[in-house]
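Reading through the structure tokens given below for one structure.
With one protein chain withheld, the remaining protein chains of the complex are depicted in position.
Chain nomenclature is as follows: A, B and C, assigned in order of appearance, with residue numbering initiated at 1 for each chain independently.
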Amino acid sequence: MILVMNQEATEKEIEKVKKQITDMGYHSHIIKSAGKILIDATGGKNHEGSTNLLLLPGVEKVVPLKTPYKLVSREVKKEKSIVDLGNGITIGGEEVIVMAGPCAVENEEMLFNIAEKVAEAGAKILRGGAFKPRTSPYSFQGLEEEGLKLLAEARKRTGLKVVTEVITPQDVELVSFYADILQVGARNMHNYPLLRKLGKQKQPVLLKRGFSATIEEWLMSAEYILAGGNFNVILCERGIRTFEHYTRNTLDISAVPLVNSLSHLPVMVDPSHSSGDSKLVPALSRAAIASGADGLLIEVHPEPQKAYCDGDQSLTIKDFCLLMKSLQSIAAACGRTLQEQANSSLPDCFVHVCS
Amino acid sequence: MILVMNQEATEKEIEKVKKQITDMGYHSHIIKSAGKILIDATGGKNHEGSTNLLLLPGVEKVVPLKTPYKLVSREVKKEKSIVDLGNGITIGGEEVIVMAGPCAVENEEMLFNIAEKVAEAGAKILRGGAFKPRTSPYSFQGLEEEGLKLLAEARKRTGLKVVTEVITPQDVELVSFYADILQVGARNMHNYPLLRKLGKQKQPVLLKRGFSATIEEWLMSAEYILAGGNFNVILCERGIRTFEHYTRNTLDISAVPLVNSLSHLPVMVDPSHSSGDSKLVPALSRAAIASGADGLLIEVHPEPQKAYCDGDQSLTIKDFCLLMKSLQSIAAACGRTLQEQANSSLPDCFVHVCS
Amino acid sequence: MILVMNQEATEKEIEKVKKQITDMGYHSHIIKSAGKILIDATGGKNHEGSTNLLLLPGVEKVVPLKTPYKLVSREVKKEKSIVDLGNGITIGGEEVIVMAGPCAVENEEMLFNIAEKVAEAGAKILRGGAFKPRTSPYSFQGLEEEGLKLLAEARKRTGLKVVTEVITPQDVELVSFYADILQVGARNMHNYPLLRKLGKQKQPVLLKRGFSATIEEWLMSAEYILAGGNFNVILCERGIRTFEHYTRNTLDISAVPLVNSLSHLPVMVDPSHSSGDSKLVPALSRAAIASGADGLLIEVHPEPQKAYCDGDQSLTIKDFCLLMKSLQSIAAACGRTLQEQANSSLPDCFVHVCS
Partner (left out) sequence: MILVMNQEATEKEIEKVKKQITDMGYHSHIIKSAGKILIDATGGKNHEGSTNLLLLPGVEKVVPLKTPYKLVSREVKKEKSIVDLGNGITIGGEEVIVMAGPCAVENEEMLFNIAEKVAEAGAKILRGGAFKPRTSPYSFQGLEEEGLKLLAEARKRTGLKVVTEVITPQDVELVSFYADILQVGARNMHNYPLLRKLGKQKQPVLLKRGFSATIEEWLMSAEYILAGGNFNVILCERGIRTFEHYTRNTLDISAVPLVNSLSHLPVMVDPSHSSGDSKLVPALSRAAIASGADGLLIEVHPEPQKAYCDGDQSLTIKDFCLLMKSLQSIAAACGRTLQEQANSSLPDCFVHVCS
């Protein structure tokens, strides 16, 4: 059971409510988060008096809640959350938002080239890894701060917002200096010190589902960030590990409508990591939007066969452009919007190819 | 390597080709299926001479093939297969086909009621189990032949085609007497005696993916049916078993574009069994069509809470009607069609609710 | 709730008990099996009166049971079941029983050779497939009745009992004519018509766990056989399908103690199919016995690299002999027995290698 207190509830009123709950046999726990005060009551056996709690001064609503996640729950907050990135870019609203870019920031020329092209095709956010968590200690681990600077420069040139991964609590400050959205990768979804640190700062967080995390665990990881005070969390389904090996992971498309019913947080889909196969990305992108996703995270590379990592799953710029066109009609059929730049400088012949 | 022979190739020409292949170090194996003769050559080490095989009389094409499935492969047959059920109903063409109905045939009144309503809403095929494979020996096992008769009667009344499950080789003849499509359930995907029997008759087969079968194994099970001579096979993805337990199974949406690239066979999606949750069925149905599925298999029940089985995943008739409306725009956005009956007798108020 | 009736309970007493149960709001269902009468009462909400049921004439015990399986449950039958194969060979008792032999019966010479050697090394039962369920329609499908005859002949020569697979209900009679134990393979664990047929005959059944079946589903499949009247069921864990691909399947060793606590049926382990790797078979065999398994099912082939199927997982005869020696001490440490033939004709040098 969660009690949501009025914004104006006094300390005294809160104390009185806590006492009442305790008398009913519950343990109570105050959650202060983003200007709200919630009282989490657990363990009580006698639920009879719970309707009367609503009569106490300062109590706005009483939510009977059996899930372990509270602040992320749709039962505690009915209306969908919208993460506002400024410049009219929001995630969770009518517009479907596409984040696109290379797996890793490799160099200036490549990054700026991709950034311009994906912006013209309708992407609103540039993705690119500067800190790369790699399975092998001998693999390329990212350009680190140098990569972050290039991302920030690409933002200045294109107006795209920037999302990039942070892999350890110490780096949160550094990455948030350069990026608009801090990404928690699948391997770090259970990295609670990192989540706690992200809860204590204001930058929006893109929280990827661990590749073998249940939806409940994923929502609990989001709860860590909200419990710290940061409500700007965007969830991202990126495939789970199963016995099937024709794809790198199995995109759990059901997670999209499920999260939409369980939580108020926006939810995106990463079709590139889900499949590990660029041939499947267009169909999975269409499916994601049709299932109700608020956006997509797509890997694009000018020459996928030469990419430092994840080349197999990266779209060429041309294929990305073609995909964006096809997504517009799907978005429209779902009552949502998705637009390319009005002043697109794509040469005619290129537009022709994309049409 | 598969050699496809001309329709007019003589026995002598075939023998000559076989000899040549054998001389090159291959084992050869003749596959006669649906009027075609294919020679499957395996094990050879020296691939140098293989282009010359095309010059031999009677050889139409030479397909270098590394997959264990042959007749179902898109490499052996480029054009998509269309299963023709008569009366203008085809699966695999432009039209998205919806199969709908109850989990089990329970009684006449209930079945006829559902059949009429789903037909008006645009379904083309009636589903309903007469033989039910149940986990418990103490559960309802289906009305058996009595159920088949009711399905046939519902077909007569509505013009819907009928799909129903067959669970043992002995029943194939009986079920094919009543049904238009014979369904192989997930639990029987590895039932090779059943598959062989289905390959030896002409009725179309709906082959569900086993809940822990790889895509390769699924295509191999289809290969059993085609190898027997029956090319009218429709694949159906219905969710795989994973660690995630908020859903009954995990819909493997990637299987749709994968099967479309690997095979020429039509592929459908069953969102009801995939999720086990009627709340998720609409979003998953939309995703399935957006991913390129040729149709849907959906459970509908007038009173899901009273269903003999699978009530949790059955849509009410009203929710099914609403879903069908929303699917029309998705289908259109994908360049496909999906229509309700022109002469729908749904009362105005009902149509209003559905709009 | 299960009510076990006395052997001498009269029809009238049974009727009276049923009436009482119905009056308490339960549905009742009579299970007659192997001379016992059980009344399965489900659905009642008021459990208060259930202790009084014990006072009714004819009631032997009342078992509060929440599992869907009943006859296989350890709660209904406390003492471990022992399957008696005759000639002093029993499964489920103090002796650890090893079943060994080739994946498929290939020919007379090979089979008789293996049979003699595994018997001398201490195996009590010969395994070998005559009907092979194969993923590909183009693979070797077994010698069928010819293979069964060879197995029966090998039994005559060695005194070994014979276990072999049956894959369709029609073949049950034929296979049971030749074999001592009928094996249901992993792919057929959900083949309910086959299970029902096996319940209606007396030959013992070795029921392998489906490679993605839960333990509950596995016990439910056993329940089908017991519900038909055949209590001679031996369970066999053979690995489940997971994301790990260094092994063909993941041996679920926990299933052994779990089944031992949930059910009275004997349980064996198949380390060959579990791992798909003969190098792992010895360690897994030792682990299986240490975990409480009643026996092992091991693939042995004189020349694994030439085997028609599953060569990678087959032990050579020498490695099998070495393994059997090492298992003796593990069995002893667990308070169980495992012995080679007293009159072993293995040449000295060979014994030496094995020691």
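As a convention for this text, a residue touches a chain if its C-beta (ideal position, glycine included) is under 8 Å from a C-beta of that chain, and two chains touch if they have at least 3 such contacts.
Quantities reported herein were computed from a predicted structural model and do not represent experimental measurements.
Visitor: Which listed residue (A:K124, A:R155, A:K208 or A:R241) would be found touching the missing chain in the intact complex?
Guide: Among A:K124, A:R155, A:K208 or A:R241, only A:R241 touches the chain that is not shown.
Visitor: Which listed residue, C:A9, C:V163, C:L265 or C:L280, touches the chain dropped from view?
Guide: C:L280
Visitor: Can you tell me which of A:I167, A:V259, A:I289 or A:L323 touches the chain that was removed from the display?
Guide: Only one listed residue reaches the unshown chain, and that is A:I167.
Visitor: For the full complex, which residue in C:V175, C:L194 or C:I215 touches the chain that was left out?
Guide: Selected residue, touching the omitted chain: C:I215.
Visitor: Looking beyond the chains shown, say which of C:E15, C:D84, C:E173 or C:E244 touches the absent one.
Guide: Counting the whole complex, the residue in contact with the absent chain is C:E244.
Visitor: Could you please point out the chain B residues that touch the chain left off the display?
Guide: Interface residues of chain B facing the absent chain: 212, 241-243, 245.
Visitor: Mind listing the chain C residues that contact the chain we can't see here?
Guide: Residues of chain C in contact with the hidden chain: 212, 214-216, 240, 242-247, 250-254, 256-258, 260-261, 274-275, 279-280, 282-284, 286-292, 329-330, 332-334.
Visitor: Which parts of chain A face the unshown chain closely enough to count as touching?
Guide: Spelled out for chain A, the touching residues are 29, 40, 68, 133-138, 167-170, 187-188, 190-194, 196, 211-212, 217, 220, 223-224, 227-228, 241.
Methods note: only the chains that are shown with their structure count from here on.
Visitor: Suppose every chain is reduced to the average of its Cα atoms; which one is closest to the average of all protein Cα atoms?
Guide: Answer for the innermost chain: B.
Visitor: Based only on mean CA positions, could you tell me how far chain A sits from chain B in angstrom?
Guide: Averaging C-alpha atoms per chain gives centres 36 Å apart.
Visitor: Using the average of all C-alpha atoms in each chain as its centre, how far is it in Å between chain A and chain C?
Guide: 49
Visitor: Return the residues of chain A touching two or more other chains; collapse runs of consecutive numbers into ranges.
Guide: 212, 242-243, 245, in rising order.
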